[in-house]
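For this view, one protein chain was removed and the others were kept in their places.
Chain lettering (A, B, C, D and E) follows the sequence in which the chains are written, and residue indices restart at 1 in each chain.
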Amino acid sequence: MIQDQHAAESRFERGKRALAEIDGEAGERVVAALGDIAPDFARYLIEFPFGDIFSRPGLDYRAREIATIAALTALGNAKPQLKVHIEAGLNVGLTREEIVEVIMQMAVYAGFPAALNGLFAAKEVFAARDTAQ
Amino acid sequence: MIQDQHAAESRFERGKRALAEIDGEAGERVVAALGDIAPDFARYLIEFPFGDIFSRPGLDYRAREIATIAALTALGNAKPQLKVHIEAGLNVGLTREEIVEVIMQMAVYAGFPAALNGLFAAKEVFAARDTAQ
Amino acid sequence: MIQDQHAAESRFERGKRALAEIDGEAGERVVAALGDIAPDFARYLIEFPFGDIFSRPGLDYRAREIATIAALTALGNAKPQLKVHIEAGLNVGLTREEIVEVIMQMAVYAGFPAALNGLFAAKEVFAARDTAQ
Amino acid sequence: MIQDQHAAESRFERGKRALAEIDGEAGERVVAALGDIAPDFARYLIEFPFGDIFSRPGLDYRAREIATIAALTALGNAKPQLKVHIEAGLNVGLTREEIVEVIMQMAVYAGFPAALNGLFAAKEVFAARDTAQ
Amino acid sequence: MIQDQHAAESRFERGKRALAEIDGEAGERVVAALGDIAPDFARYLIEFPFGDIFSRPGLDYRAREIATIAALTALGNAKPQLKVHIEAGLNVGLTREEIVEVIMQMAVYAGFPAALNGLFAAKEVFAARDTAQ
Partner (left out) sequence: MIQDQHAAESRFERGKRALAEIDGEAGERVVAALGDIAPDFARYLIEFPFGDIFSRPGLDYRAREIATIAALTALGNAKPQLKVHIEAGLNVGLTREEIVEVIMQMAVYAGFPAALNGLFAAKEVFAARDTAQ
């Protein structure tokens, strides 16, 4: 029982560190927002995507954020998460220009509306950053 | 008229070179298959995705194929194109392990079935390569 | 002619009763909102989903709402309807905890963003209910 | 009871005539294939899409098939139904060239893979027609 | 070089004329909004969808807008673009009733929520037109 909890925490801790490095405050806000409706889901979110997947050694954070921004732009139905990951892309070293390139490329694979909505999401993130400074 | 055609060809030629570098024979087969049903579409396919987008300087082919493999895995409804781009990823220098990482990551953004079907598509591409050698 | 109308009404009446039991006021609001743009569509909405499908004996309303909440969470592109059916789930006897379980499970089949957006939709519905009391 | 059945049949009969005019034998095969698993669904399929929607006066069959071919190409996950409606488009007077135009246009709204898979579905339908003659 | 630019401009000019005829002010607003984040994408948007596809002779603007409204309603994840194309449909001669018919039909191919959200988008466009007069 104690062992189970200890090991779960170590996976959880690894995920928490990755989440902080990648998503920063935006990640914390999502976790906090889940607190009163699905606290276990906050834990899964930290453990599986961040503790398991993003912590794997085979691909760096930059490449992983390119993949995530591409997928969320193409799916086109998860704007809040796309914005979090555009932020995340900047946090892990992608330039604004690189992020814009990835989103534009999605016109080829998911159509112009998906790319347009992705670009406008990026515009909102970039503007909020400029205002915050 | 001649000028129009000449310039279109130069954009076309840039796309053809990119298509050959990225998709190799698989790209040629797609273009050939369009010949009797929609030859203009074969031209658009060369001009816009390859002549315009993939030829842009802001992102290298490796990053672009990460984005494409991620998007096609997440969308989950274009297996032939996913297989072409898994090939393309290998052609431009991604390792099998990196491609598998990108596909596995899609379990987070598009669910386990999308990731599973992407992994099985990769398995088919890798096996065909091993047999061909 | 009269017979046709009578029978159509009986199918319509069955649908109206089911709609009232399941969706309550939210269902009425949707029907009313269609009045000036597509009144026939309001009729189809009552007749096919509610008069035909939800009125079938093979599955109770609880099971049907589990299926609907799962599908709308997974599709991720119909938030207003998802909220109506989270309400509906509560109306037909699902607990908040059961609804949260169904939505969390969708992380497996449609990814974490779909599940997160479903949970936040549920949070809005639950909060509106708490305020209304 | 008898009245109910009579009126249902008249809606059913209208749908059957529309289905025969639009989908021809392909429609009959779908209805037959449902016989042993979900006969009621065969009835719904005749009544709602064909008896209600396609029988409405506001839009002719040609326009309706343009809409359906566009949507099924864009969604990209229902190849059997796309092929049935490419057939249907030909049945109601669309030319092969017009159908190819609609499908190519979907590259703009749903990406090149969706359009490519739509074109290859059309190629299969056209080839089967040529062989049958 | 000059030839290249000249021909590119002629393709660009053809697209600009088509965009103005079809999308009117709404198209200009999208192009303007891209100016500070992805000006090249504004150019691609004019060149490929409008300069290449919509300018093709095989299908008139009315038929093309039926296809686009159908696809965007069915995909259900691009409300801003759907609204632009409902406007566009009116601009090229579709009646409100015809647009409503196309959207209602999508209940068959993409479900009632997609059709409902399409109808409410149309309602917003029609109301804005009535107010503007």
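Heads up, the rule we're going with is that a residue touches a chain if its C-beta (ideal position, glycine included) is under 8 Å from a C-beta of that chain, and two chains touch if they have at least 3 such contacts.
Not measured: the values here are computed from a predicted model.
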| item | value |
| --- | --- |
| Contacting the left-out chain in the complete assembly, out of C:Lys16, C:Arg43 or C:Arg64 | C:Arg64 |
| Residues of chain A in contact with the chain not shown | 3-8, 10-11, 40, 44, 48, 52-53, 56 |
| Sites on chain C contacted by the missing partner chain, in the whole complex | 48-49, 53-54, 56, 58-59, 63-64, 66-75, 78, 81, 97-98, 100-102, 104-110 |
| Touching residues on chain D - with respect to the absent chain | 30, 33-34, 36-38, 40-41, 44-45, 48-49, 72, 75-78, 80-81 |
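Keep this in mind: only the chains that are shown with their structure count from here on.
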| item | value |
| --- | --- |
| Copies chain A and chain D touch via same or different residues, half shared test | same |
| Distance-to-centre winner among chains (Cα means, whole assembly as reference) | E |
| Separation of chain B from chain C, taking each centre as the mean of its C-alpha atoms, in whole Å | 40 |
| Distance from the mean Cα position of chain E to that of chain D, given in whole angstrom | 25 |
| In chain D, residues with contacts to at least two other chains | 48, 53, 56, 74-75, 100, 104, 106-114 |
